[in-house]
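Encoded as structure tokens, here's the structure I'll be asking about.
Only one protein chain is missing; all other protein chains are in place.
Here the chain labels run A and B in written order, and each chain numbers its own residues starting at 1.
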Amino acid sequence: MEFSLSPSEIIEIIQASTTRGSTTEMLHGIASLQAAHPGELSFLGNSKYKPEVAATAASIVLLPLDYVGEPKPNQLFLLLEKPSLGLARLCGRLEQMLWPKPTPGIHTTAVIAPDAQIPASATIGPLCVIESGAVIGERTHVQAQAFIGRKARIGADCWLKSGVKIATECVLGNRVLIHDGAVIGADGFGYEFVAGRHQKVPQVGRVVIHDDVEIGANATLDRARFSETVIGEGTKIDNLVQVGHNVVVGKHCLLCAQVGFAGSTTLEDYVVIGGQAGIAGHITIGRGCKIDGQTGVNSSLEPGSSVKGSPCLPYSVEQRINVVRKRLPELFKRVDALEEALNKPSANA
Amino acid sequence: MEFSLSPSEIIEIIQASTTRGSTTEMLHGIASLQAAHPGELSFLGNSKYKPEVAATAASIVLLPLDYVGEPKPNQLFLLLEKPSLGLARLCGRLEQMLWPKPTPGIHTTAVIAPDAQIPASATIGPLCVIESGAVIGERTHVQAQAFIGRKARIGADCWLKSGVKIATECVLGNRVLIHDGAVIGADGFGYEFVAGRHQKVPQVGRVVIHDDVEIGANATLDRARFSETVIGEGTKIDNLVQVGHNVVVGKHCLLCAQVGFAGSTTLEDYVVIGGQAGIAGHITIGRGCKIDGQTGVNSSLEPGSSVKGSPCLPYSVEQRINVVRKRLPELFKRVDALEEALNKPSANA
Partner (left out) sequence: MEFSLSPSEIIEIIQASTTRGSTTEMLHGIASLQAAHPGELSFLGNSKYKPEVAATAASIVLLPLDYVGEPKPNQLFLLLEKPSLGLARLCGRLEQMLWPKPTPGIHTTAVIAPDAQIPASATIGPLCVIESGAVIGERTHVQAQAFIGRKARIGADCWLKSGVKIATECVLGNRVLIHDGAVIGADGFGYEFVAGRHQKVPQVGRVVIHDDVEIGANATLDRARFSETVIGEGTKIDNLVQVGHNVVVGKHCLLCAQVGFAGSTTLEDYVVIGGQAGIAGHITIGRGCKIDGQTGVNSSLEPGSSVKGSPCLPYSVEQRINVVRKRLPELFKRVDALEEALNKPSANA
């Protein structure tokens, strides 16, 4: 992002234990030691990059307390126990600058049903639609062009980015962050095959998202058949993830991009799923399971399982298979040779 | 969804053959036998759950005609030949309540080209854009913030949910349901490699969607290079599915979430494709094929084929491979041992 901070402002943000040297440069960027230019800040996050510190052109470098070298002219070293913590402090400050608190109020171009409940502390951006009976929480920020359906309920301190769609009667807790274009509450995919046609099974449930959930751009979470599709507290869902109807995701799970769920599956807490993995319907994934990227899970997993492959096997088994599978054509030849050797009369002569 | 129905209203909707017991509770939810609370309706859909009926707290329970137990105090049993049919009747009624018929008319904030044709029976929601020459059918409902491009033609009784985009000249039949954020008619992905650069091949065809098709949230269907990308009558497409240019999908197919097609492939009728499967370009998938989730299909399939794996094999072959593949590392060791045994002079001594 674009910023401009003086060395003294940086010192105040970073809260370093010691400083070494000084710089007159205004700071306007963060970069790796190798890539940094004057006017940028860098950091030693991993001791293997220590040799790069002496060569960096960064104007400010965050370093661990035990770092012994001296800065160049017009270069400032900030020493602190954990440089990564100092970097986090700076990024936290930048985040506030990048996304400043919006002014509360309803944009004149938003289309708001007369009976929607919107507190004075909320911000409704331009060209949003908020339908009848919807309830918005305190300080919640609904960005441009978002859609909140009839009787949907959004908690406090949420942030719905541009073009987010929350369909009829869906429910969000507090501090839920939903990225642009995500769709919460489209119909589940359910049909009965009758007389040669797929007849729609009504999807009349809803989606319930608990506190502190984050949902990625263009992700889709379907409403339940007649009860609830649930995302547990603190779970983080990446872009383009598909959550089918009646799926129940536990607390503090991580679902990476493009993961897909068929319907009616339950995830217990602290499950981590790598990108593009697919989870079948009507199964249970136990607490703390780790599912590798592109994995296919077709049956329930015990708590603490770590799996990989499609269809999946225990991680270590799949890894061992992957070590040998490249030699599979050779194995066929070896078995051919063994058979030939055994069948040769001379072999046993 | 939120509802409140009296026991007598429920009885009328369910059309039970017999009732047993009675309840004074208003009904406001549907749940499984085990999860149901007073004020909720439950059902015995599968006889293996029969033992749960006696313990359920549901105020109303749908049961098969031959069920012999008695309800608890303030509990009503509704007996009918197929409890699932009764449940479907209730969900159908709830669906009408969840999505009440919109009032016909054009919202004042919609931006409509003067020469767009919109019948008085249609509903155009707030902040929609309908471009020049577009034609909307009778009773069609275009929800908030949807986009209908130039000369696009939408049939009768369609429902386009929030943020749906129908690009220039695309055509929809009757009773087509498109979920939020789906994009119909973006350019196909076609380039010629000329002098080190990918030069765009014009994509001037269109997408034609036949009657009774349903398309999921944030799905993308690309326009043809110069003819038509086609979705056949009655086909149902789930969320985040990608249909490349010139793909022709037959009638009554089911394409689960995150399925992807390269271009110019033909699906005959009644094909079923599991989630995240990928279909190569320029092939034909025969009538009634079943393609498992995460499968990769690289060549044409005969009608009635059932395939699995990437690249796919017949379902039963892939299943047999999956049974043994976990023992692949062990197989290598066994072959090592065989070779050693054969090469030992003593083995043949």
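Keep this in mind: a residue touches a chain if its C-beta (ideal position, glycine included) is under 8 Å from a C-beta of that chain, and two chains touch if they have at least 3 such contacts.
Predicted, not measured: the structure shown is a model, and the values here were computed from it.
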#### Entry: Omitted-chain contact residue, chosen from A:Ala57, A:Leu254 or A:Ile283
A:Leu254
### Query
For the full complex, which residue in B:Pro7, B:Gly155, B:Gly181 or B:Gly288 touches the chain that was left out?
B:Gly181
### Task
Consider the whole complex, including the chain that is not shown, and state which of A:Pro71, A:Gly125 or A:Gly173 touches that chain.
A:Gly125
#### Entry: Residue among B:Gly125, B:Gly155 or B:Gly260 touching the omitted chain
B:Gly260
### Query
Touching the missing chain, which residues of subunit A?
1-2, 29-31, 35, 88, 91-92, 94-95, 98-99, 107, 109, 125-127, 144-145, 161-163, 177, 179-181, 212, 214, 216-218, 234, 236, 238-240, 252, 254, 256-258, 275-276, 293-294, 310, 322, 325-326, 328-329, 331-332, 335, 338-339, 342, 348
### Query
Where does subunit B touch the missing chain, residue by residue?
109, 111, 127, 129, 131, 145, 147, 149, 151, 163, 165, 167-169, 181, 183, 186-187, 189, 191, 196-198, 200-206, 218, 220, 222, 225-227, 240, 242, 244, 258, 260, 262, 276, 278, 280, 294, 296, 310-311, 313, 317, 320-321, 323-325, 327-328, 331, 334-335, 338, 341-342, 347-348
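In the analysis below, only the chains that are shown with their structure count from here on.
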### Distance from the mean Cα position of subunit B to that of subunit A, given in whole angstrom
25
